[in-house]
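As you look at this complex, bear in mind that one protein chain is not there, while each of the others sits in place.
Chain nomenclature is as follows: A and B, assigned in order of appearance, with residue numbering initiated at 1 for each chain independently.
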Amino acid sequence: MQSTLIKPALATYTALFLLFLYAPFVVLAILSFQTGPEGGPQFPIIEWSTYWYRHLLGLVPPSRIAPLPIDESLLRSLGLAFMTMVVSTVLGVASAQAFRTRFAGSGIVFYLIVLGMMVPGVLVGLGMSLVANALGIDRHWWSTAFVLHVVYTFPFAFLVMLAIFNRFDESVEEASWSLGVPPGRTFRKVTFPLIFPGVLSAMLFAFTLSYDEFSRTLFASGRDLTLPLAIYGTFSVEIHPNVFAFGVLTTLFSFALLAVYAALMTLSIRRAKRVALQEEAA
Amino acid sequence: MATILKLDNVSKLYGSLRALDGVTLSLPDNAYISLLGPSGSGKTTLLRVIAGFERQDGGGVLLAGESLDGVPAHRRNIGFVFQNFALFPHLSVARNISFGLENSEGTARPSAGVIAAKVRDIVALTGLGGLEERGVAQISGGQRQRVALARTLVTEPGLVLLDEPLGALDANLRTRMRDELRAIRERLGVTFLHVTGSETEALAMGDSLIVLDRGRIGQIDAPDTVYNRPASPAVARFLNCYNLFEGSLGEGAFVGPAGRFALDAAAAASKGGGPAYAVRHDRIEVRPPAAPAGADEVRIEGAFVASEYTGATQLSFFRLDDGRLVEVEAHLSHRSPAAYGADERYGLVWKRRDALVYA
Partner (left out) sequence: MTMTALSDGLAEARIEQPKPQRTTLWLVLPGVLWMTLFLVLPMLMMVYVSFWTQTTFAITPVLTTKSWVNFFSSDTYLTALWTTIRIWLTVLAATLLVGYPTALFVGLFVRNKTLQTVLLVLCVIPFWTSFLIRVLAWRPMLGKEGAINLVLQGLHLTSAPIEALLFSELSVVIGMTQIYCVFMVGPIAFMLGRIDPNVLEAARDLGAGFGRIFRTIILPLSMPGVVVGAIFVSVMVLGEFATSAALSGRKVNLLGNIIVTQVGSLKWAFAAVVGVVLTVIMGVVVAALLRVVDLRKEL
């Protein structure tokens, strides 16, 4: 039958598809090892070198190519991502907790929250700077840009927590109340530990989305650049392999973050399994 | 006997459905009470209202004379044992048990030494010694049941509600846990309100038995009274040991599709909820078709369908001429199992005074 041919054909196609997804990045990684400062962002590789990495870290003598302004913008981006992560996770957990009971207007509230991830950054960014203008307040990464980052990441945290609460067995909370433990303490001692893996995922979402966010930041952050804005700045001028080297480094950073998340997840799962091992040994 | 819990005309609505319809009862202190009801009778709703997980739409709940109106679940001093146990999966057995003491509201919290001593006592009482450091996923179903009980009892509640606590256990364990539950309760002297859908469990466990019927109290009595004299046809039906006949009450007899049953003067129409006529499975005797009935007996005929041998008893089914089934239970301590011929007709005979008649 035909389908005996279709499967390998589709498998080959999928392989090509993955190549399409990854090829640009592989090329970028290769070119980041171009020699400098005279080597450009194209083939052939004149000589393999780590010049652009050292250039990025300010370890090479000054040349006509200005270093990327990464040190301060990196700190800003991390700070912004951290603030965003904390606030949107708190908002996400609280809202999802509220959605466990049905309340009047819950449908509208749901769409209001989800709208935050759907509306493009250009539009909210523009709207926010118009509001800031009208009110005569300055735009900063830690004020106007920060609130927009939360508008963007809070819906993700909310949806993650909603999914977690959907599978949550509420009788453990009732059991805790019936033991004389007040609701607030029950939340801290029972509910929170049980939803913690979900909270971690929500935090991861919020942090990485904010760390990479630039369209909202572009409009709403004022003079001080965040990391994505520093990269965006290179779009209009001639690019050099230092941007590629930087791309490799941020990707490694993202993977490190993912590894930390995976480690924390494994840890929280293992805590439950540890007792099982003890029992088997006994 | 002092009253620990009083319900006064409690009702609860879900939309237009009356889950509880004017429930009034009082529970004596230091007793084991069974609450029997088929699924949908509102028994879990009743427990959840008493525990404070849900609020009644009308009526009042009083614990030891104090109204519980507006008192949140954690201030009611009422323990709750869940059917699925609802143990805290992230805590060890010992921490599950000490949880209530360690996290109770401010001033009530005992010192660490006191907590440790109480946990030790309850662990010994419930037979959980040696399992303290295990996770709750690593113990058996019966042990989980004990942890759920120990966790509740250690907080010394004024009343313990058990929502089908044996439902998640296998049959063997269920029988053993019944005895243990009774023994533990007697040691502590606290009232247990045990909800179950199983009539044998309800009859076996309770000092007294409450039957709930579509959101209303069907009967409150000692188990043997409920068993021997169910207050209504509905209660008789839940007990699952009565043959019920419909019909109407005539002069000195109950007349229905199954025949005309002459009435004993004493048994006649003492209770309401009918008209119905009930005969317990084990009050019926099977006789050869030719054998006549005595003067104080009622006799009908039916064709044998099948029988079920359970060891101590033999349950036989006969089909009457109008198509309905009659069950006959024979206790095998008095006789050996009878062999009936399939589709053969037999006489089914009982004493007039054994029948219950509902007007």
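In this text, a residue touches a chain if its C-beta (ideal position, glycine included) is under 8 Å from a C-beta of that chain, and two chains touch if they have at least 3 such contacts.
The structure presented is a predicted model; accordingly, all values stated were derived computationally and were not measured.
Q: Of A:Gly116, A:Gly180 or A:Gly198, which one is in contact with the hidden chain?
A: Only one of A:Gly116, A:Gly180 or A:Gly198 touches the chain omitted from view, namely A:Gly116.
Q: Out of A:Ala66, A:Leu130, A:Ala163 or A:Ala262, which residue would touch the omitted chain in the full complex?
A: The one listed residue touching the chain not shown is A:Leu130.
Q: Check the options A:Ile6, A:Ile137 or A:Ala262 and report the residue that touches the missing chain.
A: Only one listed residue reaches the unshown chain, and that is A:Ile6.
Q: If you put the missing chain back, which residues of chain A would it touch?
A: Interface residues of chain A facing the absent chain: 1-3, 6-7, 10-11, 13-14, 17-18, 20-25, 27-28, 31, 41-43, 91-92, 94-95, 97-103, 109, 112-113, 115-116, 118-124, 126-131, 133-134, 147-148, 150-151, 154, 158, 170, 183, 208, 212, 214-215, 218-219, 227-228, 231-232, 234-236, 239, 243-244, 246-247, 250-251, 254-255, 258.
By definition in this document, only the chains that are shown with their structure count from here on.
Q: Find the geometric centre of each of chain A and chain B from their Cα atoms only, then give the gap between the two centres in Å, rounded to an integer.
A: Their C-alpha centroids are separated by 56 Å.
Q: Can you name the residues of chain B that touch chain A in the complex?
A: For chain B paired with chain A, touching residues are 51-53, 72-80, 82, 84, 86-90, 92, 99-100, 103-105, 108, 133-135, 137-138, 148, 151-152, 155, 157.
Q: Residue numbers of chain A touching chain B in their complex, please.
A: Per the touch definition, chain A meets chain B at residues 169, 171-172, 174-183, 185-186, 189-190, 193-194, 271-272, 274-276, 278-279.
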